[in-house]
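Some chains omitted; the rest stay in position.
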Amino acid sequence: MSDYSAFKVELTDHIAHVQINRPEKINAMNAAFWREIIDIFQWIEDTDEVRVVVLSGAGKHFSSGIDLMMLASIANELGKDVGRNARLLRRKILQMQASFSVVDRCSKPVLAAVQGYCIGGAIDLISACDMRYAADDALFSIREIDMGMAADVGTLQRLPRLIGDGMMREMAYTGRNVKADEALRIGLVNRTFADLPQLLDGVFEIAREIAAKSPIAISGSKRMIGYMRDHSVDDGLEYVATWNAAMLQSADLKLAMVAHMGKQKPVFDN
Amino acid sequence: MSDYSAFKVELTDHIAHVQINRPEKINAMNAAFWREIIDIFQWIEDTDEVRVVVLSGAGKHFSSGIDLMMLASIANELGKDVGRNARLLRRKILQMQASFSVVDRCSKPVLAAVQGYCIGGAIDLISACDMRYAADDALFSIREIDMGMAADVGTLQRLPRLIGDGMMREMAYTGRNVKADEALRIGLVNRTFADLPQLLDGVFEIAREIAAKSPIAISGSKRMIGYMRDHSVDDGLEYVATWNAAMLQSADLKLAMVAHMGKQKPVFDN
Amino acid sequence: MSDYSAFKVELTDHIAHVQINRPEKINAMNAAFWREIIDIFQWIEDTDEVRVVVLSGAGKHFSSGIDLMMLASIANELGKDVGRNARLLRRKILQMQASFSVVDRCSKPVLAAVQGYCIGGAIDLISACDMRYAADDALFSIREIDMGMAADVGTLQRLPRLIGDGMMREMAYTGRNVKADEALRIGLVNRTFADLPQLLDGVFEIAREIAAKSPIAISGSKRMIGYMRDHSVDDGLEYVATWNAAMLQSADLKLAMVAHMGKQKPVFDN
């Protein structure tokens, strides 16, 4: 793996472990973070050996969100003309969004493991993941409202697809803390674990299960589910028919059948 | 505030309290109701001092829904030609829908506080609010089915975005009563309270919290979440980037930053 | 009723009971199944006497999904050219999807009663129903992933509208078993019952309630809710206004009013 300053990345047994690695700064998202995450997910996309991704934060907390120093440096670029400032800000926001859209568009499942603070930009990030799991001490908050702004890196766009509309609005308007058990109840996380070691154990076990499936079938399933966020049922049906017109000709189907008949576990190529 | 016959409206500390005020009629929605609610929300929209709205019902019940006298008077306008009757009915329904769409489109959060009966048209109304809270004695029912008709003032359109599809259909086909605790479980309300006084206390506390935030940030957050009901994630991302291109140039952002650094509570302009 | 080889169909008191009837094969979906279900639902559509449908499986299990013999016979039709094979497979998938879309599009509510295995294609099927109820021994699994393929007969298209995105993905990527109580918690089923007899009792009671309502109002409500899966709130409001412009001129409305005034139960025509 390349050298990253904001992340630590490891690949073992088809699982890429992507760790935000600035624990001394509560994993605040600095300029390097926003840049490196794009490279990391490009590598994940291009590396057939990677079949599933676990995203976690080093230290006691998942992440405190965007680094305020970075916001300050953007503010410094602003000039006098409101129109040209708007043009600049729009570009910057679109760029930052792109850093999380690579997570969303990744053709391989991304599992977020959350302990401690998961605040502001960190909510934007986990909203772009496939599934979310939490340790009991996890604490979620859409903190942007307290910075005098509407969240603009994905929370307000993706979270309403994950949790109910009523709780979505309460979280967005009040910025209040949501603990692990409430997060579970409202569907923000799939499961909770007693502490960080158990959380990582549990998430890696799910990751291993997924890594053992046909990568062709996994990426197809992921694209189809993602597609349904924004398309009609009829569109989705036609799309999967077209998709599987090619994919059902893959060797994986036969391989799985044979294994199934022989009551054995199939082993799939990347 | 103006004089209303079906409502009582008060404004204190940036919170507009809009009360349906026909307790002797179980707050049934008469002709005045449908007309006045438009004026009230136009006033709310135009009055920057209002930052959040609490909607409740005077007396023992939230509301028993549309006043049957009003339905009868519409029936009286019908003539002989089915086509022209259809034209008339379509116009009337669109007009009534408009009365609740002003609640939905209001740029300020609307919190519904529900006790006792919340039936028929009352479900249409709370479906157009941002969040819903209930006293333990609350009772919800899509009663239109028992009037021999499909609900047509918003319930069938907005409620499926709030609760799961399966329970949505059960409620719509059977018209059965749903109590406060079940309403909480299915996501129809965010929280329940022991009785009406505690309900109002609780809802006003949330309202005060919201009123203390930047109104620019609140209205942005509300529009973005509302937008996501009907748009793709990519559309939403582009829209918030364009929105914030202007709004991040507001003084509220700096004010919040400075307050944050100084560990103080910021005070925002209307 | 006609003679079906994969189903047993009965009509009593406006309720059509459609039973998958191959218990010795765990109700696996063979070629006859896919063909006959279209005829059955065409008959349901054309028969005004049918007002509601209960779908269940004979024997200990609801269904183990698609019959593997059928998949094998499709594989046998494939030739050498990848393009022409893709054309063939696409047609076959679209045909199978059509078999479940008739359930989805049926203008009368379809209630699924699930006991034992509900696996693979069976999930596709119940996702196309209006409501789902389960016995405590029910067991749900998106088993397609273990066959090396993405589910392509509706699960990945309709289930994301029924349960939360996070659990949807976990089920689709891991294929893990979900039991009745978890199915209830995530909204996959509306209610659970201790065993099969109680399940059928409970579901038929709900069916009877629905059958007693105005069929005009029921089909209107169903179409409106279905419409909202894929349309904006504004589109939905206009559509129901146009729909009710005709339907509010039906005698059912008056009949219901009169019954309501006289505190009697109305009796509606088919």
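By letter and in written order, the chains are A, B and C; residue numbering begins at 1 in each of them.
What we mean here is this: a contact is a pair of C-beta atoms (placed from the backbone, for glycine too) under 8 Å apart; a residue touches a chain by one contact, two chains touch by 3 or more.
Treat the numbers as computed from the prediction; the structure is a model and nothing was measured.
Whole-complex tally (this structure file, single sequence, 3 chains shown): 6 copies.
Keep in mind that, in the parts below, only the chains that are shown with their structure count from here on.
Here subunit B and subunit C face each other with different sets of residues for the most part; under half of the interface numbers are shared between them.
Between subunit B and subunit C the centroid-to-centroid distance comes to 33 Å (mean Cα coordinates, whole Å).
Residues of subunit B in contact with two or more other chains: 161, 229. Subunit A contributes residues 109, 130-132, 161-163, 187-190, 206, 209-210, 213-214, 216-218, 220-222, 224-225, 228-229, 232-234, 236-238, 240-250, 252-257, 260, 266, 268 to its touches with subunit C in the complex.
The part of subunit C that touches subunit A in the complex is made up of residues 68, 71, 78, 82, 85-87, 89-90, 93-94, 97, 101, 104, 144-152, 154, 156-158, 160-161, 164-170, 172-176, 186, 229-230.
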